[in-house]
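Shown here is a partial selection of chains from the complex, left in place.
Chains: A and B, in written order; residue numbering restarts at 1 for each.
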Amino acid sequence: MAGVVVQNIERADAGIVAALGACGVATVHEAQGRIGLLASYMRPIYAGARIGASAVTISVPPGDNYMVHAAIEQCREGDVLVIAPTSPCEDGYFGDLLATSAQARGVRGLIIDAGIRDVRDLTEMGFPVWAKRVFAQGTIKASLGSVNVDVVCAGAFIRPGDVIVADDDGVCVVRREDAADVLAKAQAREANEEAKRQRLASGELGLDMYGFRQKLTDMGLKWV
Amino acid sequence: MAGVVVQNIERADAGIVAALGACGVATVHEAQGRIGLLASYMRPIYAGARIGASAVTISVPPGDNYMVHAAIEQCREGDVLVIAPTSPCEDGYFGDLLATSAQARGVRGLIIDAGIRDVRDLTEMGFPVWAKRVFAQGTIKASLGSVNVDVVCAGAFIRPGDVIVADDDGVCVVRREDAADVLAKAQAREANEEAKRQRLASGELGLDMYGFRQKLTDMGLKWV
């Protein structure tokens, strides 16, 4: 099954992908029905990054980053690398040289269900990474994997070209064919939240604003 | 047992609560006999926050944040929300809208043995959170829990109105009736530490300053 590089993948519209990134993970996740999150152990190496990008997926053997080199050729402006090992691994598959190469092709960042190293350099370069671990352990180049095949990364099923949204809250995947629809719902949600935010900031209670007081009373909640 | 909102809780004196916060977690924990710490997985979402506040406790079902809305009404200036799910959960119960509402009522922050989201917004708002996870996973509003009942949060037993001290070292609870006594001991400890700090900074050894050299020798320690 390993040993394939799929060269032409479909991506969602670049403007939509960027706009999903601007909405952020929590909003996009809610907008598409509370699905698509990667596991909570996927943490950014520095605070403040927020991206929307198209997934170039890489299935790699444990401790072997040969395929990452093959994957970079498949990237274009607006992509994000998504690396999933075939068995649990925390080795450091990726560092500043690979990031330099990826950045030269317009790659927005990296999602990796394994380790990452050179985090100081990556931070200075402004190349964001969401990873399971920071670990300097080097990898070898001995076995094949595949590029642009379906993967499970940190518990989420991701296909090549799916949209990745990542920020300080974590990482979310949106099916590329749902991107426009999810964006519309996410933006509607954002508009709606702003009005609520102002009412709550003024001291109005959610209990009243959302009509929860009556519902909770009906459910049997007692104020004592 | 669920389904109750206790409206009037006793709190410790506001000045004492604030002063405990200024002492910090390590000092307060030591001052009260090395008790009261929450588990070490409770980490702040940003560095530098330090609070002393009175606990408004919330017992919530897994993945259901209905009770958080009911709890905010019970908060007043100087409180902190303490959320404990009834079974292990890392869903994101709380985000920027709830924080806006809590902040409008003078809530100092949140302690949650579960997940948190919108961490970028919360950081910008200066609303500190100590949480088990950062995770965008949304919650539902379907079941009752309780507000201002005794809870076990991250391994610590916390009653409504108990004092919460939290900073970069983690979270500590002080029984509200012990607050004045613990504060006195914490401040004494701080005064005492300053003198020691200066002696140690000048190069004096703890071995000598504390008289440990003789005791260790008596216990059989060999210098070879």
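The working rule: a contact is a pair of C-beta atoms (placed from the backbone, for glycine too) under 8 Å apart; a residue touches a chain by one contact, two chains touch by 3 or more.
Bear in mind that the values here come from a model prediction, so they are computed numbers and not experimental data.
Oligomeric state of the entire complex in this file, given as copies of the one sequence with 2 shown: 6.
Criterion: only the chains that are shown with their structure count from here on.
Put simply, the C-alpha centre of chain A and that of chain B have 31 angstrom between them. Of all the residues in chain B, the ones that touch chain A in their complex are 3-7, 46, 66, 69-70, 72-73, 90, 92, 95-98, 100-101, 103-105, 115, 117-120, 123, 133-138, 141, 144.
Chain A makes touch with chain B in their complex at residues 24-26, 29-30, 34, 37, 40, 43, 47-48, 50, 167-170, 172, 193, 196-197, 200-203, 205-207, 210, 212, 216, 219-224.
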